[in-house]
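Read the structure below first, then the notes.
Complex shown without one protein chain; remaining protein chains in place.
Coming up: chain A.
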Amino acid sequence: MIPVCRLEELPEGESVRVDVEPPIAVFHTDGELYAIDDTCTHQDASLSEGFLEGCLVECPLHEASFDLRTGVPTCLPARRPVRTHRVTVDDGMIHVHRSEKENAAA
């Protein structure tokens, strides 16, 4: 369980990068919190710096788009999903529960 930040520090529409290995990106969008691997599966770009639109985040480098709920890319050039991680809020603190496995959708 990785502590991220307090809920009020991550307003709606924002994202934060957690510097673990490999890094994780946490998003607050549409009233939900989502966590995925931060590094795009195409090349070396940080998805926490991507463009957030609903449950999709667009990679800042070549515009591959990932569904935050499943980690699955919705368009090229990415072909492999990013891992998704479970997020909880305990006493106002956001935590990420890292999943070790690759996504089943891979």
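In this text, a residue touches a chain if its C-beta (ideal position, glycine included) is under 8 Å from a C-beta of that chain, and two chains touch if they have at least 3 such contacts; residues count from 1.
Definition applied: contacts and distances are computed from a predicted model.
Asker: Just by its UniProt name, which of "FAD/NAD(P)-binding oxidoreductase", "ABC transporter permease", "SUF system NifU family Fe-S cluster assembly protein" or "Formate dehydrogenase subunit gamma" is the chain not shown in this complex?
Answerer: In UniProt, the chain that is not shown appears as "FAD/NAD(P)-binding oxidoreductase".
Asker: Given that one chain is not shown, which residue among A:10, A:45 or A:72 touches it?
Answerer: Considering all chains, including the one not shown, the answer is A:45.
Asker: So that we can see where the missing chain sits, which residues of chain A does it touch?
Answerer: Those residues of chain A that touch the unshown chain are 43-46, 49-51, 58, 60-62, 76-77, 79.
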